[in-house]
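Other chains of the complex are left out, but the ones given are in their true place.
Order as written gives the chain letters A and B; numbering starts at 1 within each chain.
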Amino acid sequence: MEHNLQLLAFFLFFLLLGSMAAPASRRAKDRRPCRRLVFYFHDIVYNGKNSKNATSAIVGAPAWANRTAMAGQNHFGDMVVFDDPITLDNNLHSTPVGRAQGFYLYDKKDVFTAWLGFSFVFNSTQHKGSLNFAGADPLMNKTRDVSVIGGTGDFFMARGIATLMTDAFEGEVYFRLRVDIKLYECW
Amino acid sequence: MEHNLQLLAFFLFFLLLGSMAAPASRRAKDRRPCRRLVFYFHDIVYNGKNSKNATSAIVGAPAWANRTAMAGQNHFGDMVVFDDPITLDNNLHSTPVGRAQGFYLYDKKDVFTAWLGFSFVFNSTQHKGSLNFAGADPLMNKTRDVSVIGGTGDFFMARGIATLMTDAFEGEVYFRLRVDIKLYECW
């Protein structure tokens, strides 16, 4: 009996050593989100006539285009700055829970595709703080994944993936994105 | 006695299993910084007359504005590229320990607010390497948090939060930011 206990103790000892030696970066990581949130945001691009309603504007354009209308060749080279309302449902007129702020740029001549750098800035009873995003947005795909690269306030040090889906698209003036945020690092 | 020892061994065994099963992303995380640094950086915006001293320039602007003077409506749509000296105290003429390089864009019509993407590039006896930042900067708040999204050299793989504070602001030409960097992931 004593012998068995000794064996067990040694077994436990080495198991423990192994557990401590594995650095954090190589440990098993869980692919289930530790937090999940869904929002919508609404973008109304300035087109020379809608300055009251517009929530975004072209601020950079290639040599062959201007900053009032989107450029040809799938808008290649257009850079747009935005400050868009975030809502909990897909209704533009719902009370916003925050603002989506940042920029997107169209970066391909052959097909619609964009690159995004932006933040969700929350200021509601439910959420205070921000989430920061960056990544490629191949618009023509039904869903696209960008990275959640950081967060502040309620989203302190968050990391994850945001799945974008175009929920509505009206010409070159209005679009609405559904953003399914899955955080895999929560603090 | 033998029975007690057996119980203890089994208790330890299951405690250990529990410890190993928790993936790194769900483990308790420490909200005390593993490293903390404070710097200042100084931005002198080109305004058509100060090309010798200017450290930044408007490179994108909306259709209704130009690139020499800041746009109306809280500068909405202005995009500025900068290469600013970083100092250890709040004196513009102190020996720089590095350069703050990147861009900011004003992204809201109703109120001053910006979005930042930039790096601190250090080249001093104390620090070599870089820290990369991204996030929303609601200028009118006393302090604002942006994300430290990565680092290189002495700041290899760093992540954290940088708290920005406007330390001085002189019209549309000069501002100075105090940056309180708190790293929570150190390698």
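One rule holds for everything that comes next: a contact is a pair of C-beta atoms (placed from the backbone, for glycine too) under 8 Å apart; a residue touches a chain by one contact, two chains touch by 3 or more.
Quick caveat, the model's predicted, so the values are computed rather than measured.
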Copy count of the single sequence across the entire complex, 2 present: 3
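Just so it is clear, only the chains that are shown with their structure count from here on.
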Distance from the mean Cα position of chain B to that of chain A, given in whole angstrom: 19
Contact set on chain A toward chain B in their complex: 1-2, 5, 8-9, 12, 15-16, 19, 24-25, 27-30, 34, 46, 48, 51, 57-60, 66-68, 79, 81-83, 99, 101-103, 117-119, 121, 129-130, 132, 134, 149-153, 156-157, 184-187
Sites on chain B touched by chain A in the complex: 2, 5-6, 9, 12-13, 16, 19-20, 23-27, 29, 31, 59-64, 76-79, 105-109, 113, 115, 117, 134-136, 138, 145-149, 159-161, 184-185
